[in-house]
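All protein chains but one are shown in place.
After this line comes chain A, so read on.
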Amino acid sequence: MENMEYGPSVEDASAVRDWLRERATFGHFIAGRFTRPGEVFATTDPATGEELARVTQGSERDVAKAVRAARRAQRGWGMMPGHDRARFLYAIARTIQKRERFLAVLETLDNGKPIRESRDADIPLVVRHFYHHAGWAELAESEFPGHAALGVCGQIIPWNFPLLMLAWKVAPALAAGNTVVLKPAEYTPLTALAFAEICAHVGLPAGVVNIVTGDGATGAALVRAPVDKIAFTGSTGVGREIARAVAGTAKRLTLELGGKSPFVVMEDADLDAAVEGVVDSIWFNQGEVCCAGSRILVAESVAPRFEALLRARMEKLRPGPPLDKSTDIGAIVHPVQKQRILDLLDQAVAAGAELIGGQVGQGCRVAPGYLRNIAPSNPGMVQEIFGPIATLSTFRTPDEAADLANNTRYGLAASVWSESAANATDTAARIRAGVVWINCANVFDAAAPFGGIRDSGYGREGGREGMLDYLAVPAPPAPRDPAPPDIAAAVEDAAAMKGIDRTVKLYIGGAQKRPDGGASYAAQDELIPLGGRKDIRNAVEAAQAGLAKWQALGGHGRAQVLYFLAENLAQRRSEFAGFASPAEVDAAIRRCFFYAGFADKYDGATVAARPGHLTHIRPEPHGVMGLICPGRASLAGFVSLVLPAIAMGNAVVAIPSQERPMAALTLAQVLACSDLPAGVVNIVTGPRDDLGRALAGHDGVSAVWHAGQGAEGLAELQRAAAETLIPVWCPDRQDWTAPEAQGREFMRRASRAKTIWLPYGALPAGTGSAAY
């Protein structure tokens, strides 16, 4: 009684150990049954090093077999009424719920995370995801009319939240009518295999879910396999490799990659609340959290007190055996990961940072800690540590906080702490990230889209947005443009021309500009400026400069500009004679009206994620977009891409039809007199594929649309975009003057969802606090 220790309180693992003993060696789960084990490797308990089981290293053949099984199953599964799919997803949800303690213990054994976290965070969220998506399966026909499943999805998941990441991937894919081949991480395959048993137990049709275990080579085989989509969660490096491998194929791709998320503590924050937020962020799951608020930025005026509180709290965290219910910090997933953390900490300290805490323990143990006195260029500040170590630095003013928060290659999540609604919401809006938590951290829900921007990837998981990434509107195949002819040959033709009486220029930053190279090429009987890489660079800079003013106009202001543009187009329709048919000009005017109408109506949503939380999903413009416009319909195609992009608040660099650029260059003159702020639309003519590659290779560009196919040019562009991790969309239309060439889908692709969480409550529970 005098020392008042907590004493051991170890969760009973006997049921799990029996289960492991009975199986010992696992094959894959393909077409509804476990295959015979092949070449196997061990999976271990990182807390003890003890071998838990052996699993099979998936070969190219195993993957092919699984993909064939998924393909065979997909037709039936996709055609099945949503209600029937919902019954299966509900059965999965219920069965997981009934086995939650078993799954929590198995997860903790394989991963090393504290049982409290697998029991109270991971597994309940897994259940929530299957329930939520049982709902989407039921509602798929009515809520997504005209949409169909993509087909077979290859899914590759990480080791930090093994079963939860499986749920995030499998639940929406199945709800939408896809079948899946999933590869769990090699360190943590066991809960996926237990999940396979649950699929068999509920009678899920064979081949709907296939699990192939293995390492990166198995994942690479899955990426190469004939699937319709790859969904990946993991490191940015591997994400890039996958994007490269997928380039030039018709496979869709969503990537949820690394992060170095800012954790901003404003001067008026509840400091104790913020300190607990750090505990829920970087000291949650041993810091092995892609969206962890790992960069703490604190207002100088409260920094000393905040650090004192942080340090005191850190010392109260209990490292311990993962199965002990009083453990806060468990084991790092694998010795390799531990070494990676330690190497990065060494580099950070060598570069001048001071490490507080972070003691290295026996086995896979690293104590929680933080790096102080750390410069922006320090490797510890730049790179994702993926361990329980934050960085701590200060800012002076709210604008500096936002600048420092955005000073990263990543853009996954952010956490903002302030008791002022004005400050908190402003900072949340300024921070570039897919998820922003105001006065909370690491809050997740199946109804709230999750995903990043920049080097954190693209695509969303959760809610309506997440479903749309597993659905498509089937369209009749459109005739592809042939690849445009070689420019050099065209210039020779131009030399033979006579009587040139008109000068057309590039349109950059609201002004007519000569191309940097000082050269032209011939098209439509004119000498067309031959734009190059440097012109793209200048155009992107001009677009970046124009963004702030354009976005500040708001939807209503932008709509007025677009209406005025329509007015001017109507008045100057004669100038397009010879470059665009009257039908195209009419279509262009209609596009202006359509997107002027939409400019203030493509809204977000407030979703019913968790009681007591305002969960706001806001479509945000990408920023600078690169548009490679169709070769045909040189006016209607051009405006069909440019207008939704700018209506949404983006600034664009557009590459018009290489062979028929005059309509776009004529439009530039109309734009110039339509109150469009300088830099919102920039037009660079020249060799389409070279310019497209330059755009996709520019880090300042946030999204690219490519509508002027020619397969090789697109593949090269996608390879360039694999390096920058810019999402590429290929809108494809039969007829660019038709009503089908406009719509909500264009607005969605011109934006990305940002999820902002705000817990509310003036009074504690039981005191009559209102709930919305």
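Please note the rule applied: a residue touches a chain if its C-beta (ideal position, glycine included) is under 8 Å from a C-beta of that chain, and two chains touch if they have at least 3 such contacts; residues count from 1.
As a working rule, contacts and distances are computed from a predicted model.
The listed choices are "Heme exporter protein C", "Deoxyribose-phosphate aldolase", "RNA polymerase sigma factor" or "Carbohydrate ABC transporter membrane protein 2, CUT1 family"; the UniProt protein name belonging to the chain that is not shown reads "Deoxyribose-phosphate aldolase". Screening A:Glu241, A:Glu276 or A:Asp675 against the full complex identifies A:Glu276 as the residue touching the chain left out.
Remark: the omitted chain is touched by one listed residue; of A:Ser59, A:Ser326 or A:Gln512 this is A:Ser326. Residues of chain A that touch the chain left out of view are 1, 3-9, 116, 120, 268, 270, 272-273, 276-277, 280, 316, 324-326, 328, 419, 439-440, 612, 759-767, 769.
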